[in-house]
Structures are given as structure tokens and as C-alpha cells.
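Let me begin by presenting the structure, written as C-alpha cells, before commenting on it.
What you see is the complex with one protein chain gone and the rest in place.
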Amino acid sequence: MRWASRLKDADRMFLIGALLLALIVLASALAPILSSFDPVRGTSPPMRAPSAGHLFGTDNLGRDVFVRAFAATRLDMMLAVVAVGVSLIVGTLVGAVMGMGGRSKVSGFLNLVVDSINAFPFIVLALGVVAVVGPSVPGVLSAIILTGWARYARVARARTAVIADADFVNAARLLGYGRSRVMIRHVFPNVYSESFAFALSELVIVILAIASLSFLGAGVRPPTPELGAMISEGRIMLTRAWWISVFPGAVLALAALSIQLIADGYERMTRYA
Amino acid sequence: MPSGLSTESAQPRGDADGAGRPADDLLAVSGVSVALRRRVGEVMVVDTANFTIAPNGALGVVGESGSGKSMLSRALIGTLPRYGGRVTRGSIRWQGRELVGLPEKEWRTIRGTEIGYVPQSSMASLNPILPIGEQLLEAVSNGRRRADAEHRARVLELLELVRIPRAKQVIGETAGQLSGGMRQRVVIAAALAQRPKLLILDEPTTALDVTVQAGILKLIVELRRELGMAVMLTSHDLAVIETVCDNVMTMYAGAVIEIGATGAVRQQPLHPYTKALMGSRVDQADPAKELLTIPGEPPTTGNWPTGCRFWPRCPSAIDACRVGEQPAMGAYGERWSACIRTEEFL
Partner (left out) sequence: MTEPIITVADLHVTFATPRGDVPAVRGVDLVVAPGETVGIVGESGSGKSTLARAIVGLVDAQSGSVTVDGRPVRPVHGRRSRADAATVQMIFQDPYSSLNPRQRPIDAVAEAVHVCQRLDRKASRARAMELLGSVGISQAQCRMKTRSLSGGQRQRVSIARALAAEPKILVADEPTSALDQSIAASLLNLLRRIQSERGIAVVFISHDLGVVRYLAHRVYVMKEGVFVEDGVTVDVFEAPRHEYTRTLVSSVPGAGTTVAHGHAPAQE
């Protein structure tokens, strides 16, 4: 009952996004399991156009593009969720400390670090990190997290400064609540909700960033299926076998769109509810 | 639907001059309902309003937040929220001309020209970076591109009209450099640029200090006299309306529930809500007297009770108040009340 009424009130765009995302997640979960094709080793004739047997066709090594694309989506999404999750937690904690810290030396130093990271072009910084760690799954993850947390820190810093000045926090102080109680029960929950909305919108950027890094050869490397890498691989065969690039690209676009719709809808719902 | 009210002879009159003929009315509002679109669907915010304003009349609309007074005044100048705000039924006649359903292009010949409007926030209605003079020039030239010396003279004249000292300096300043009271005067000057016959002011003094408010109210009273125009003013403060208006109209939960001459209403309010509202403010003559309170909270839009909107909070409610529709306004001499027990209170 309650869910039904909440569903009716929910933002329409949010629902469309959620539905789309559910389909993509379902497909990425099931495709590699149900299909008899292996996403890494080619067992079919290469460069076949889409057909009933191979919905998205096959690539130059005889691998099924459909299975590969959704295996890649699964990897990309998991990487993005982990990267955003870690950045969110670290960044929000650091940002909250900075927002509360006033003019202490620690918060001055953190401010400098955060502003420096944020001032750098993201992709250049990420490429730099990958150059050190190496193009691999851990490389991509650390690149995204090391550059990403500072954005959450900035959001949390601004939000914390506002909340720390709000009258309900003043009231808490007047009631003699200890510093940690004020922080944990009154400031942080109100900072966190906004950071979470920000994280949802960042998810899109991060998915695209992972794909971009791999596309540039600085991320997940073949033969591991990854959307950016797949688009890159298929690029040179675009005129002869368009499906090798175009289908992974479409899946990437749809995944990004679905998350964007969810993020926008979530923001609208939390703002006006 | 109280069909009796839609005939003009039974129209509650905003002006005290009960003898005036309908054709003499500057503005005649009959059966007007306004709805806004919310996430849950279309929600009615003004329900079947009936009133008139005579030339040079002054009508005050008193009501608390959510009573619908702002949306009603916006409906009168065709600036309901663009997305999903509309007059769902009824008629608004401006000097005999129907305004409901008027195309936007024709609204421009009325809004700002014949009916001036001063919105709630004077800060938001002035451009923060454009000099005051430029903004007034726009209002004076009414969108025509070339502004001549005549227009510039008119700008100065307007600033003097609203008693702004050092007008020549003020035209070069921006809104941020002016005090709240000065800004409000500038907004009023802009609304007067085309010499409107009716000036609608929506909570014109709400954000202002009491000494500044006194100045603005005095200005409105004087302008009305000097320019011979009609005034409609909304406020949550009955005392503000008493200062400026001959007639007062009370709104509660989207419904007009009482209309009468200000002095008469002050002496003996007919509707229990008006009465309660007056009892809930500090009595100037006896400040220590216990304030009357109205139990509960006003219903939110979309959650109006059946029957009279006020019955859940009304000390005089009887069973008959709780059923049916919001009671229609009934005439009691020169006055109007939507309370079904009015006869007993007289």
C-alpha cells in the first residue's frame, strides 16, 4: 500500500530511469551466465553482422558482442559504484571536518589539497595516476578515487559550513551536546543526504570516465571486456563492421542516461517532498 | 455552485456604494476559481470568488498564508504561474471587458497599463544591476525602443510622485543601493508609469519595518486621493488594511467569506473567522487582554474539509456547518458573509 502510493508520487523521469537501469542490470547479470558464448575467448566465426544467433554480431576474434557488451557493462558499473562509494565516504568525511574546522591549520592544509586537486583537469590527473599505478582495474579505480574524493569534499565542505551555522545546530550546542554528538547526529546526516544526491549524478560522469580511460588505453586492458576498450577496438573496423563499436556505445549511452534520469529524479523528489 | 451569486444583481460589492450599477464597476469578479498544477494533480487555490471594485474604491483582502489572496490578485492581472496556473471558471470583467481567456498579447494592453501591479517582493521585481532610471524608463516607454526627453521627465515626475527625495541621484543608482522602503517606492512608481485606473498591491509592506511601513501606507492613501485611482491591497494584517481601505474582504482556505465596509467589519465582524482573526491580535487599547486563539491550523490547499472550510476550528460550528459545499455569500444589508449562522449573530 505504502509502496504503491509512493510509486504513484514518484517522479516520472525517475521511474523511467529506474526501469531502464533495471533492464540493463538484469541483462548484464544474466547475459554472461545464460549465454553459451564466452566473453573473452572467441568461438564463433569473426565479423558476423547481427543475427538471431548473435544479436549484436561478432567481433574480429569471433566473440559475441552482445555477451561482451553486457559483461563489460557489469564491470564498468561495479567499478563506478566502488569508486563513487569510496570517494563519497572519504570526501564527505574530509569535507565535513573542513567545514567544521574553521581556521585551524589542519583544515587549512586540507583546503589547499582539495582545491589543488579540483583545479586540475580531471582526465589529465587521472592519466597521471594510471601512468604510475599501471593500466589495470586497480589503476582505474585508484585514478578515479584519488581525483574524485576532492569533489565530494568540496560539496561536503560547503554544505557543512551552512549546516554548522543553522539554528538547530546552535540549539544543540546551547543544550550542551558534546562536539561529537553535534557532528554525528546533527551535522553529518544533513550533509550526507546532499552528498548522496551529488554522488548519484557523479556516477554517470565516473562511468563515462572509466570508459574514456580505457578508450585511451589507460584503463582496463583487452581482452577483459570493457565498454570504452570495446569501442576503441572496433573503431578501426567501423566501416566494415559497425556493430563492434556501435552496440557497446549504445549500451554505454543508455546506462549513462538511465542513471542521469535517476539522479535528476532523486534530486527533485528530495527537494520538493 | 451558488448559482444565485453569478447574477450581477446578487454580486457582493467590494465598494460600499451599494447603489452603483454593475456597468459602473471598474472590476467585477464573479464565480472565479483558480487552480494550480501540483505533483498530485490540479489543486484549487481560489474557490468561486465574487466581488467588485468601484472606480476610486479601495478594497483590502485579508487572509493568512494559503488563503488564496495572492493567487487571486495574480489572476486579476493574468500572471498566474505559467506552468499549470489557470482560472478554471468564472468571469473577470474589467470595465465591461472579459479578461478570462484573454490572449497574452491583449493582456499587455491591460496589465501595467490599465491595472498596475506591485508584487510581494520589491527586491525580486527590480533588476539588481540596471540603474533605477533605466528601469523606470522602460516602464514609462512601455517597451517602445526610443526614449525621448518627455519620457525622462516622466521618470523624474514619478519618483517625485512617490516622494523619493533626491530623485535625480536615485535614477543613477541600483536597487541594492536603496533601502527596502525606497525600493518599494520605486516599484510603486513603476506600477504607476502608465497611469493605471487600478493599482493592485500584494502584501506591500510585509518585509518592511514598522516606521517604513507607515510611510508606504501613507503614500498609498495619498496617491489614491491625488490620482483618483482604485486600490486593491492584500495583507495578512487587518490593521494595514484599515489604514488604507474603505472595504475589506476576508479570505480563508481559498474562499471569500466576508465583505464589508472596513469600519463596520472592525466594529462587528460577521463571520466567526474574521472575528477570531481580530481577537488574535493585540488590542491597542488593552494590550494585556488575553489573545483569542483559533484552535488547530488552517487546512492546506487540496485538503479542505467538506461544508464550511472553517468549521473544524470554529467555536460556533453546528452540524449543518459540516456538510455540503462551502456556503455561498449571503447579503446582510450592505455586508456579505458566508457563515450560515450570520442571522443569529446580528
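In this document, chain identifiers A and B correspond to the written order of the chains, with residue numbering beginning at 1 in each.
Criterion: contacts are C-beta pairs under 8 Å (C-beta built on N, C-alpha and C of every residue); 3 or more make two chains touch, one makes a residue touch a chain.
Note that the coordinates shown come from a computational prediction; the quantities given were computed from them, not determined experimentally.
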item	value
Residue among B:N56, B:S122, B:Q184 or B:T250 that touches the chain left out of view	B:N56
Option touching the unshown chain, where B:E42, B:E114, B:E173 or B:D237 are the choices	B:D237
Contact residue for the chain not shown (choose from B:R97, B:R195 or B:R281)	B:R281
Contacts of chain B with the absent chain, listed as residue ranges	15-20, 54, 56-58, 64-65, 209-214, 217-218, 221-222, 224-225, 236-237, 239-240, 242-243, 246, 261, 276-277, 280-282, 284, 287-288, 290-295, 297-298
Missing-partner contacts on chain A, residue numbers	166-168, 170-179, 181, 185-186, 189-190, 193, 273
